[in-house]
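The following block contains the structure, expressed as structure tokens.
The complex appears here minus one protein chain, its other protein chains still in place.
Read from first to last, the chains carry the letters A and B; within each, the first residue is number 1.
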Amino acid sequence: MLTRNRLLAGTAALVAFSLVGAANAQAPIKIGELNSYKVFPAFLEPYKKGIELAVEEVNAAGGLLGGRKIEVVSRDDNGNPGDAVRVAEELLSREGASFLIGTFPSNVGLAVADFAKQRKVLFIAAEPLTDKIVWDQGNAYTFRLRTSTYMQTAMLIPDAVKLKKKRWAIVYPNYEYGQSATAAFKKLLKEKQPDVEFVAEQATPLGKIDAGAVAQALADAKPDAIFSSLFGPDLAKFVREGQTRGLFKGVEVFNLLAGEPEYLDPLKEESPDGWYVTGYPWSELKTPEHTKFLNAYQAKFKDYPRLGSVVGYATVMSAAEAIKKAGSLDQEKLVAAMSGLSLITPFGMIQYRPLDHQSTMGAYVGQIGVKDGKGYMKNWRFVDGKDALPSDADVQKMRPKN
Amino acid sequence: MSDAVLQVEGLHKAFGGVQAVADVSFAVSAGEMLALIGPNGAGKSTCFNMLNGQLAPDSGIVRLAGRDIVGLRPRAIWRLGVGRTFQITATFASLSVRENVQMALYSHAGRLRSLLSRFGAAFQSEADALLDQVGMLDQAERACGVLAYGDLKRVELAIALANEPRLLLMDEPTAGMAPKERVALMELTARLARARNIAVLFTEHDMDVVFTQADRIIVLDRGVLIAGGTPQEVRANPNVRAVYLGSTH
Partner (left out) sequence: MTLASFIIQLLNGLAAAASLFLVSAGLSLIFGVTRIVNFAHGSLYMLGLYGAYSLIEFFGRTPLGFWGAVLLAALAVGLVGILIEVLVLRRIYRAPELFQLLATFAVVLVIKDIALFAWGAEDLVGPRAPGLSMAVEIMGRRIPAYDLLLIAIGPVVLTLLWLLLTRTRWGALVRAATQDREMVGALGVDQAKLFTSVFFVGSVLAGLGGALQIPREPANLELDLAIIADAFVVTVVGGLGSIGGAFLAAIVIGVAKAFCIGIGTVTWFGFEISFSKLTLVVEFLIMALVLVVRPYGLLGKPQAAQRAASEPAPPLQVPSWTFALVWLALLALVPLVADRYATILLTDIVCFALFAVSLHFIMGPAGMVSFGHAAYFGIGAYAASLLLKRFGLPMEAALLLAPLIAGLFAIAYGWFCVRLSGVYLAMLTLAFAQISWSIVFQWDSVTGGSNGVFGVWPSAWLADKTVYYYLALVLCGAGILFLWRVLFSPFGYALRAGRDSPLRAEAIGIDLRGFQWAAFVLVGALAGLAGAVYAFSKGSISPSSISIAQSTDGLIMVLLGGVETLTGPVVGAAIFTWLRDAVARNTEFWRAVMGGVILLIVLLFPQGLVGGLKALVARWREQRA
């Protein structure tokens, strides 16, 4: 009897073990993703497609950690940091997500970053541009993919300096992104061109610019050049009013992000010719890594990619590479793997810097042109992210030691 | 009149150049029912609202038991012992009849500022006694929002009696009631007034009520007092006859 019982127990244990083991090998690796889908749909719909494409590719290549598929579980955070923290918790504790990716607005990104630090889980911030997420408020568990506000601003500086314009006017959406872009621009330009003068500054409520009045106020200051960080509907309104009122005649304009298809395409035939912008000239990129991405994307979605698509795709690819490198889902191992992780993205090789967890993803800098009633980027060049960052010493000074 | 509870002297009020009330003087003594009558637009409501603090007179004196009350807010005038009923009843619709009366009693005792005690625990018997007097005790539990109009008028009377007033101001106390109810309500009022030695000033449209219940009557026309005296005197006054015949026919 005794032996028989033992045998039974042993068998049962064995069966149970193998079942659990098998389940583990088969169970997908869940990655928790949260974003403000309903608040910024123009950017985030293509972003979501980028994610889907990446998931499909990773799984088609056999998955990770010995054949486990990955699954991205997405949630809408409503653009509200409080909701985001709750949703993040739900992804981790109820959905069993291994770690977190995503977020769009700076305040949500920063709130989730702080949550990740508290909860000791990896967080790859996809889209937030705020410099603080890796610098002033940086932490050990948070990494950021996208080219930051500072980096994109710095990329425009060489062209701005070259033009030797003395009187600059500035317009920006009145929240952290616009404020940081403006501060960085003024500081960097002043360093290179000490005699520069900032003759007017307009802070406009996000999404509610009084474009006519702003264009007029800027024109009244008689600037030689304008630096703008407007985007979305604000940008479209500013472009139209400025053109009608002749604000841009003989004035050079620099506008962060305006070359991104999300914001450039709606302008159609009114795309402002000659503006210096950062963006994504998707139709003109001929690198093998981009071509591969472009073809796969178009085949799957019958649509061309936006910048959001690249961000979504590269975020999931970063997560996959990190898992692969860590060989485990242990948070500390994942974080260690992320630090210094290199991978190929549609924009070429990037690295998550051990110094501040910022990726070196670059951006395209060029000028807007118009052909066939559509805006496009001309005279563009790619600027590697690592060439647009401040010195290591400066970064260390900003980033808290922990 | 040294025992006058309410004494009004030379009351004036104009609205944008139109004289609504001009040089009105009268007095009410304790236990007396004084009716203020006059055709529509004669200035009765204006006059009333200057007595209860809702309207400031341009000039004139209003004395309550010798004290000038011009410029006081309605709630301060109430504190000096003036109870009121309104032309369109004003009660607390979501509160029960008893609670309505208790509210006035709590207020009178200055006990409304308590945050944690239960409202309604105190003054139950006092409230019920008042309700009994106006014949509403059997409906004490009902919400005022569901009462018949005549009953509301009686609740108002109970509320008005809660601070042991020396003066009752009743604006059209029987408006909207059936003729039989009207006389009953004013008889009740007169009885209570005499028993408690309260001065009552009321305006009224129903001449039956006025001439049977008032001790004295004053008549207002176009802002001016044109007559005053006992019902018999007023009935006989040719000015009054002219005004009423002229304005109603």
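As a working rule, a residue touches a chain if its C-beta (ideal position, glycine included) is under 8 Å from a C-beta of that chain, and two chains touch if they have at least 3 such contacts.
Source: prediction; values computed, not measured.
The residue from A:Gly50, A:Gly63, A:Gly232 or A:Pro346 that touches the chain not shown here is A:Gly232. Set against the missing chain, the residues A:Gly79, A:Gly279, A:Gly366 or A:Gly385 yield one that touches it, A:Gly79. Annotation: of A:Glu52, A:Asp114, A:Glu321 or A:Asp356, A:Asp114 touches the absent chain (contact as defined above). On the side of subunit A, touch with the chain left out of the figure occurs at residues 35, 37-38, 41-42, 44-45, 48, 74-76, 78-83, 85-87, 89-90, 93-94, 106-107, 110-111, 113-115, 118, 130, 132, 137, 174-176, 179, 200-205, 207-208, 210-214, 216-217, 219-221, 232-233, 236-237, 240-241, 244-246, 262, 265-268, 270.
Those residues of subunit B that touch the chain absent from the view are 52, 73-76, 78-79, 84, 86, 90-96, 99, 103-104, 106-108, 111-120, 143, 145, 159, 162-163.
In the analysis below, only the chains that are shown with their structure count from here on.
Each chain gets one centre point, the mean of its Cα atoms, and the points for subunit A and subunit B are 75 Å apart.
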